[in-house]
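Left out: one protein chain. Kept in place: all the others.
First chain written, first letter: the chains are A and B, and each begins at residue 1.
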Amino acid sequence: MQARFKQSFGYSFFFHIVLAIIFFVSLSDSLITIPPASSAKEVQNNKEIVNAVAISEDDLSKEIRTQQAADNAVKAKAANEARQLAAAKAQALAQIQQAKQEQAAIAVKQQADAKKAADQLAQLQAQQKQAAQQLAQTQAQTAAAKKTADAAAAQKAADAKRQALQQAQKASATANNNVQTQNEINRYVGLITQAIQAQWTQLPGAAQQKLATTMIIRLAADGTVLQVQNVGSSGNPALDRLALTAVYKASPLPVPADPSLFASFRELKVKFSDT
Amino acid sequence: MRKYAPNKFRSLTVAARCLALMLFFCKPALAALDIEITRGVVRTIPIAIAPFDVSNPNGPNDMARIIANDLNHSGQFQVMPQNRLPQQPHDADAISSDLWKTLGLDDLVIGRAVPTGSGQTKVDMTLLDLFHSTQSTPTILMQRSYTVANSQTRALAHHISDVIYEKLTGEKGVFSTRLAYVTVQPMPNNPRHKLYSLMVADVDGHNAKPLLTSTQPIMSPDWSPDGGSIAYVSFETKLPQIFTSDVATGRRRLISSFAGINGAPAFSPDGRSLAVALSMGRTNPNIYTIDLGSGRLTQLTNDAAINTEPSWAPDGQSLLFTSDRGGAPQIYRIDLGSLQAQRITYIGAYNASAAYLPGSSTKISLLHRDDRGFNIAIYDLQSGTMQTLTQGGSIESPSPAPNGRMIVYSTNVGGRRMLGMVSSNGQVNIRLPEVSGDAQAPAWSPYKG
Partner (left out) sequence: MKASLKWAMMLLIAVALAACSSKSDDKNTTSVVGGDQATSAGVGSNPDFDDSMDARMAKILGIEKNTVYFDFDRDVIKADYVPLLQTNADYLKKHPKARILIAGNADPRGSREYNIGLGQRRADVVRQRLSMMGVAANQMRTVSYGSEKPAVSGNDDYAYSQDRRGDITYDNAG
């Protein structure tokens, strides 16, 4: 009995470590800044990839590549700045990383067979250990995908994207629901952004100074601003104040009526940055 | 081993479920939804100033009116007209935020000016933030109390404008600065002859006083960096000479009286020398510096073209100037160390009167001619873009405010020259109160002027 407990305890301990690592990585992922112009789209793409991954690993890698090809083709067409390329690369990395983690988790959850779960976890462990290698690998993939994208016509890329989306939709009803949920969240994020932006008076000279201020906003179910907390001052009290004023003036903010959706909007982290 | 396997895997499954649960449900609770807002709306801050004067709230000399006028002229505020105020409070505790919030205001200034009887006035001022919290009482951002001579309430109003401006924008206000400019009036007894005056006035155009009066032209006033004196060109002998006048005492000093053109004086940032345009008996002026201590003259440019309007870089290491060496007037920059001059402007056939915009090392204000005539423009040295701020077409003598937010200029209105101001983003353009005759060649003082 004791030996069994020991063993169980050992596994449990091991999984907690894994858990901690995953949390750490996923938290840091969420801190990666997404360029505002395409943020909604990126989030959506990210989710599509996640859904596809939930079905099979083959689909995952296939879709990641096609998805990236589509994504990058659009980007390459739209802009040529090195900065944007770097940002795209970082996003791709984040997407793949997150997708793999969530894939692992979903896989674990869905495994009825314990042996298979063990294999998956072993695999996960290996993945975690080889994180550095994977980074290099995904970078290479990104570069390869970019090259392909450059060559691909815009129409072809769009087709590939649609195919990937259809694949994801076919794969699972759950995944389908998630896409809709995410779309709805994105829609409200857009509405909130607009509402606050419309009230935000830009401080003269702030753009030159590249100042940014971050607020945590707590909302009532009807969108009324309950509390605003400055968690990252710009160092310029006047700019901080104008951001605060914008939040209060925009209250009540547009939020989804569906309680399960609103849960995501109870607390918002809003970064004001003059670019 | 095999015997224990199911249990082993059972505990594994439990742990995996925990992991999955945590990932699906705990993550959203830990991280707030991220939203990034990258650009505010370029607009003025809506504010209201309730009357200060308790006995005569609608009097023209009410400090609230002076403050309102100042803030309106700053280009950064939109002051609600007094007749639209829902109430005229003097005390913060009498105010309900909700009443004022519905008017779209961000902030409210209230105050009280009461004569104390001994030739003095006691002035209280409170700046209220209407959107600082969810509560219906406004938040006090600032409270001040002053006692001043009755004659100084106007100056105090400008000072209050400065502290409000700084509190709400994070930048120094310019409402206590002054303007120097030249007025030209017909002589009362002989309208064919003109009377030229070098005037110094508050930045709102009030309180104007002559520093010098002459029957021959006066040109190109420029303030010393400490605001203590003004350099200018006077033709009082019929020929041009450069003088400085002490602003407080009026004491004059002759700086330059060479043959030909003596023009365009510009104090160096350290105040120790004057850059000038001298033709030295020839046709074309060149740029020189005159050391005000030793009188030593240094020639900077040497070519057969008009070289004038020197204007110092903030670091004092180089000068901008106007030259038509390329065929038409354009802005050049000369390095004081190497004396190498390089052309700066290529947009438009006429650029002149350049000056660095205070607070920016890459933007210069200038007089720019396009198909709408002569207008004030901002040229960005970094991006190479030219932004025209005015549309009047017969504008000249741009001079930026010490905080770089406004530019004063002279414009032609119905055949008369008047002073105007435009914000350096082009959003606000105002005209200063009329003077008798023409008002021209304005120069904005530094902060201490």
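One rule holds in what follows: contacts are C-beta pairs under 8 Å (C-beta built on N, C-alpha and C of every residue); 3 or more make two chains touch, one makes a residue touch a chain.
These numbers come from a predicted model, not from an experiment.
The chain that is not displayed touches the following shown chains in the complete assembly: B.
Contact with the chain that does not appear here is found for just one residue of B:97, B:224, B:279 or B:390, B:279.
Residue B:352 is the one among B:95, B:110, B:127 or B:352 that touches the chain missing from this view. If you put the hidden chain back, the residue from B:97, B:176 or B:429 that touches it is B:176. Set against the missing chain, the residues B:156, B:203 or B:422 yield one that touches it, B:156. For chain B, the list of residues touching the undisplayed chain reads 143-149, 152, 155-156, 158-159, 163, 176, 187, 189-190, 192-195, 197, 200, 207, 209-217, 219-220, 235-240, 245-252, 260-261, 263-264, 277, 279, 283-285, 306, 308-309, 322, 324, 329, 350, 352-353, 367, 369, 373-374, 394, 396-397, 412, 415, 440-441.
FYI, only the chains that are shown with their structure count from here on.
Our note on geometry: chain A versus chain B, Cα centroid distance of 45 Å, whole angstroms.
Chain A makes touch with chain B in their complex at residues 3-4, 7-8, 11-12, 15-16, 18-19, 22-23, 26-27, 30, 33-34, 36, 39, 101-102, 105-106, 108-109, 111, 114-115, 117-118, 121, 185, 189, 192-193, 196-205, 208, 216, 225-227, 236-239, 241-242, 244-246, 248-249, 251, 263-265, 267-275. Within the complex formed with chain A, the chain B residues making contact are 4-20, 22-24, 27-28, 30-45, 75-76, 106, 129, 131-134, 167-171, 359-360, 405, 425.
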